[in-house]
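Sending over a structure as structure tokens; questions will come in a sec.
Removed: one protein chain of the complex. Kept in place: all other protein chains.
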Amino acid sequence: MKKNILITSVICLLLLTTFLINFGLTESIHLKLATTTSTENSGLLNILLPPFQEKYNLKVDVIAVGTGKAIALGKNGDVDVLLVHDPEAEKEFVENGFGVNRREVMYNDFIILGPVNDPAKIKGIKDAILAFKKIAEQKYFFASRGDASGTDKKEKNIWKLAQINPEGDWYMEVGQGMGTTLQIADEKQAYVLCDRGTFLAYQDKIELRVLIEGDPLLFNPYSIIAVNPALYPQVKYEEAMQLIAWVTSITGQKIIREYKIEGEILFHPVAIE
Amino acid sequence: MDFIIEGIFRSWQLIFSLDREIFSIVLLSLRVSLTATILASFLGIPLGFLIAVREYWGKRLTIAIVNTLLALPTVVVGLLIYSLISRRGPLGVLGLLFTPWAMIIGQFVLALPIIIALTYSAVQGIDKKVRNTALTLGATDYQAALTVIREARYAVLAAVVTGFGRVIAEVGAAMILGGNIKDSTRVMTTAIALETSKGEFGFALALGLILLLVAFSVNILLHYFQGKKV
Partner (left out) sequence: MSEKIVEIKSILKSYNKKVVLDIDYLSFQEGKIYALVGPNGSGKTTLLNILNLLIRPDQGKIFYFNQEVSWARKEQRIELRRQMTLVEQSPYLFNTTVWNNLAFGLQARKLPYSMQKERINRILNLVGLSNFQYRKVNQLSGGEMKRVALARALVLEPRLLLLDEPTASLDQRYIDILERVIKRVNQENKTTVLITTHDLSRAYRLAQEVVSLLEGKVIREIPENIFRGEMIKNRKGNCLKITEEVSFVIGTEKEGISYIYIDPRDIILSLQSFQSSARNSFLGKIVKIVEQNHLVKLEVDIGVLMVVMITKESFQDLRLNLGRSVYLTFKASAVKLY
């Protein structure tokens, strides 16, 4: 019977400590920033956020999901601030009263990648729409994210402008993140629309080449939006505004401009003209 | 093949360099999954036990439901809990989303049916025999019930270990509910998913190997207790 008491007390102690340990996990103020996987993967936030966290003595929790989901999280009041790249959805988000104080922060660009031998012969074309048309006409493999992310929406937009409804075996909707989509495109020797940051991270691992870049249509603008405190009183609006002020400040914009991967500039600040 | 070799190499490097970030990720994984497993055990073992020993209307249905829940996809659990603890959900005011507690709740829900089902089958096999033996020796009903659990202890322990194995390896619920926040809710599986999406396959694989190593250590530890206990 003595042994039973011992076992019981050990179990109680175990339970108590697990509770204490876990409650101890959330002490300082946490600001929740929903952003896209591509932003997080670029590594920019690891440089941009620490000075801010230090200055205001708070912690930014970065939740990296697709743009569609990031906006959904904002609509549900589950995050405090968004850093996303889908202008149309962003405007709708603000117009419907979910967000306030939308500011444009920076842009990078999308590029169209394809196999080295470029069977659709699109290399050097300056017009993304024309390139898409050529690919679709000859039904070369094209890998699409298909996950309602910012990149996916951009791609769908280009198809729309090209007046093509992509369908058939050649058009593969993979429903995955950019990285996985790049791998699938690489394995299938398919064309693919990709953000520059992810491509830079992947360029050593894939054989796809940049075929089209520089079309203004391919610009990828990022905005930061605070979740509306009138709708969700719990959101940390003040801290969200501090973050918005920081990334659009002279210092913040300078950090963005100077961020490079393997010598290449990734993002172009636009908050201060 | 290259990834595997790189992964093995990197995992050794990471373990022996005692990288702070890796260390805190592993620790958080253990913390979350162990807490979830322990809490699920506290509810699941008595429930499995009761289902096994009590005769009641709808018993077969309960068992069928529990067995069905074994096949619950982790992402679905993540979404269900999300809808509960989101700001818009009924428990939104608690502010649990994107905290370790959210992951604990998700993993608790995942571990619970496993622990109930395995405890049930462990107890059901021996219940009558053990209970009668204890009663003939003069035990009270309560003592007899405890004896049944004690006799089923190895099988119940196996149930707990299986539950732990499922939750430490799951990624769906942890991703949705925790948000994979660096230094806050990033656990081994979500880190693996992240590194994979970044194309860092070697690093992802290294984390995978560390996860296996951690699970292996927990199993060895429990095995040791099994051997030690009378």
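The letters A and B name the chains in turn, as written, and every chain counts its residues from 1.
Assume a contact is a pair of C-beta atoms (placed from the backbone, for glycine too) under 8 Å apart; a residue touches a chain by one contact, two chains touch by 3 or more.
These numbers were taken from a predicted model, which means no experiment stands behind them.
**Q** Which of the chains on display does the removed chain touch in the whole complex?
**A** B
**Q** I'm checking contacts with the chain that's been left out. Which of B:S17, B:T140 or B:N219 qualifies?
**A** For the chain that is not drawn, the touching residue is B:T140.
**Q** Of B:Q13, B:T68 or B:N132, which residue touches the hidden chain?
**A** Within the whole complex, the residue contacting the unshown chain is B:N132.
**Q** Even though one chain is hidden, which residues of subunit B still touch it in the full complex?
**A** 126, 129-130, 132-141, 143, 147, 150-151, 230
Here, only the chains that are shown with their structure count from here on.
**Q** So what's the Cα centroid distance for subunit A and subunit B, whole Å?
**A** 31
**Q** Provide the residue numbers of subunit B that touch subunit A in the complex, in ascending order.
**A** Spelled out, the residues of subunit B in touch with subunit A are 31-32, 34-35, 38-39, 42, 86-88, 92-93, 95, 97-101, 104, 146, 179-185, 194, 196-199, 201.
**Q** Subunit B touches which residues of subunit A in the complex?
**A** 4, 14-15, 18-19, 21-22, 25-26, 30, 32, 37, 40-41, 59, 61-65, 76-79, 177-180, 182-183, 201-202, 205, 232, 234
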